[in-house]
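Missing here: one protein chain of the complex. Every other protein chain is in place.
Residue numbering begins at 1 within each chain, and the chains themselves are lettered A and B in the order written.
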Amino acid sequence: MALLETHGLTKSFGGLVAVDDVDLEIERGESVAVIGPNGAGKSTFINLVTRMLDATAGDIEFKGESIASDDPHEVVQKGVSRSFQTASIFPELSVEENAQIAALAAEHGSFRFNFLRHRDNYGGVERLASRTLDAVDLLDQRGVTAEDLPYGDKRRLELGIALASDPDLLLMDEPTAGMSPEETADTVDLVERVKAEMGLTILLVEHDMEVVFDVADRIVVLHRGAVIAEGSPEAVQGDPDVQEAYLGGVEA
Amino acid sequence: MSDEPTETADATEEGGAVVERERTEREFPSWERVRESELFVIAITTVALAVFPWLFARAPVISGVLQGYQDLATLIVIWGIFAMGFNLLLGYTGLLSFGHAAFWGGAAYAAGVFSTHVSSSPLLIILAGTAFAALLAWALGFVALRRGGIYFAILTLAFGQMAYYMALSPLSGITGGENGYTGVELAPLLGSFFLQYPVPGLDWLVGTWTYVLVGVVAVVCVAAANRILHSPYGMVFRAIRENDQRAEFVGLNVWRYKLMAFVISGTLAGVAGSLFTIYSAYVPVQSLYWTTSGEVVIMAVLGGVGSLFGPILGAGIYLYVENVISGVQQLTLPFTGPGEYVTLVQEPVVLLEGFGAYWHLILGLVFVAVIVLFPRGIWGLFEDAAGAVRRLGSDH
Partner (left out) sequence: MGPRRDPVDDRTKLYACERIPNEHGGEGKFTSRIESVRSGDGSPGRDCTDSEDDRKRLGGDGVLAEVLTVFINGLQQGAIYVLVAIGLSIILGTLKFVNFAHGALYLVGTYVGLLVTLEIQLTDGKLAEWGFTSIGLGWGFLAALVIVPIVVFAVGLLMERFVARPFYDRPDTDQILLTFGLAIVVQEVFKILFGGQSYNFARPGWASGPVDLPIIGAFPEWRLYVIGITAVLVAGVYALVEFTDFGLVVRAGTRDAEMVELLGIKLSRPYLMVFGVGAALAGVAGVVGGPLYAVNPNIGTEILVPAFLVVVIGGVGSITGAVLGGILLGETLAILVAVAPQWSQVGIYVLAAVVLLARPQGLLGSEEVTP
């Protein structure tokens, strides 16, 4: 059984079909990249899987169970975590608190009646948070207010937040967008390392082909919301349909 | 706040240098740590509340300059609880409610009706009013949180008004409608202390038993609010304020936490509303009108939404201006004219005639100025000043 399966997943906004009848399977331990020209529906696809958007049609199964009518936090609780295109962090909290919030949700579930217990009583949360910050090399900056971090560090913190949710499947929406070549290389290393350490399955949406070829075992090409090619990086690179879509598209 | 270092096995291994530095800091418990420990907060609150009515209403010179009086001191503490509870929602969770009059007034009516028909014991009255406000907050929050962001303010405003019109007309058989609720009955506190009587031996300090009751309840409320802010809820609330989408996508049920913040906040407003019934032995229907919600908004913002105590300060300033400054006929330069403690010039230098009439406008202008210029409010200004002084001190 695949970790994540979509069946005929479709999303239309008014007349525009952003995601068109997508069937996708991701096996445990795989790294899959979704690529495609601008407006191909890549981000929409991630937003559908994480339940940020309601699908117009189709089904999403995670670990063999439909999550198509769950709330976003329920999906996260089941083990699907995500990062956003922009560094989506908690700007006025410390780096450590940023990670602790995600760790709290991972350790305690989506909601609890514990408003009269002191936070210092939760050692497990702090341990998970520190471990994650260590993994993304931010432990030294844990006391820093998140908004004061340089941009690259903010992106790493964002990844740290996603990891502190203790996911099985990590969805990343353009993790290297806006990064310098060095930062991009560091991020690729980081992703490879945490994937190995935490036994993650990864679904990646990315523009940067170098990142895609470094990270992905398998590539899925979306064009106008539909899957036009799928396979190993080498196979996809040689696919005439893909070249057509990219040449005809807005940008590569 | 636990920005404080946490020493875990991993942390010691990996972040050696950092941990080293923090250890040396720990040998001297920092001012921050002391200030934030719970017992310290409770102790300071208790002392401040005990001294306040004396300073405000009876201390030589100070009280004369301030022209404060005992009843106003009591009222300020009651509204202080209300504003503090309101701010758990606005300042810490980032939700702006314009319907808190429903909890304040709802609790006030429930307390009043309870006192007439069930028990006139002050403590039970407070419990009854508070419980009613908590239930009401649950129901109202359920509807108002149906839609996020900007709608919340609009919907709380709307359903707060609904409570007002309910009390005004369909329920006027119970509430007394336009005339307010007049049947409040109050038994002695714990069966032996008459609320309006002075406290034997301590009346110079705290005044009446009413104030003692209000003060003790206020300490309990501050302790509870402080604890909530240092519980996991406190962190989740702030996370929601900062980025509620992200909070949802780390797996937190943001909706339920918002509802809890609303209920907790409404409950504290209910405590204050119940105390108001005990204080005034009467419930005016205006206590449910939306201007009451507006007042608590102004108090919290004026005082400072970023802290636990700012809104209490804001309540003090607002009520002081409303009740004392509004009676001032002329705005004169300090130390001019007769009747000042230090008179430099016998002839008063009048800056503004009929000054008192402008009080509401002035508060409105100050409120706007605070939002534009000092979003952290007057308490925030104090904190900045204290920080500057401390930095100066440490430089030497």
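In the analysis below, contacts are C-beta pairs under 8 Å (C-beta built on N, C-alpha and C of every residue); 3 or more make two chains touch, one makes a residue touch a chain.
Since the model is a prediction, treat every value here as computed from it, not as a measurement.
Enquirer: Please pick, from B:L124, B:I154, B:I174 or B:L381, the residue that touches the omitted chain in the full complex.
Expert: B:I154
Enquirer: Tell me which of B:T116, B:S169 or B:T182 is the one touching the absent chain.
Expert: Per the contact definition at the top, the residue touching the missing chain is B:S169.
Enquirer: Which listed residue, B:L39, B:V61 or B:L361, touches the chain dropped from view?
Expert: B:L361
Enquirer: In the complete assembly, which of B:Y181, B:F276 or B:Y289 touches the absent chain?
Expert: With B:Y181, B:F276 or B:Y289 as choices, the missing chain is touched by B:Y289.
Enquirer: Suppose we count only contacts with the excluded chain; which residues of subunit B make the list?
Expert: 90, 94-96, 98, 143, 146-151, 153-155, 157-159, 161-162, 164-166, 168-170, 172, 177-178, 244-245, 248, 254, 286, 289-291, 294, 297-298, 301, 357-358, 360-361, 363-365, 367-368, 371-372, 375
The rule is simple: only the chains that are shown with their structure count from here on.
Enquirer: Using the average of all C-alpha atoms in each chain as its centre, how far is it in Å between subunit A and subunit B?
Expert: 42
Enquirer: Along subunit B, where are the residues that touch subunit A in the complex?
Expert: 2-3, 5-6, 8, 10-11, 14-15, 17-18, 38, 224, 227-228, 230-236, 238-239, 242-243, 245-254, 256-257, 260, 264
Enquirer: Using the touch definition up top, name the residues of subunit A that touch subunit B in the complex.
Expert: Per the touch definition, subunit A meets subunit B at residues 50, 52, 71-73, 76-77, 81-82, 84, 88-94, 96-97, 100-102, 104-106, 108-112, 114-120, 122-123, 125-127, 130-131, 134, 139-140, 142-143, 161-162, 164-165.
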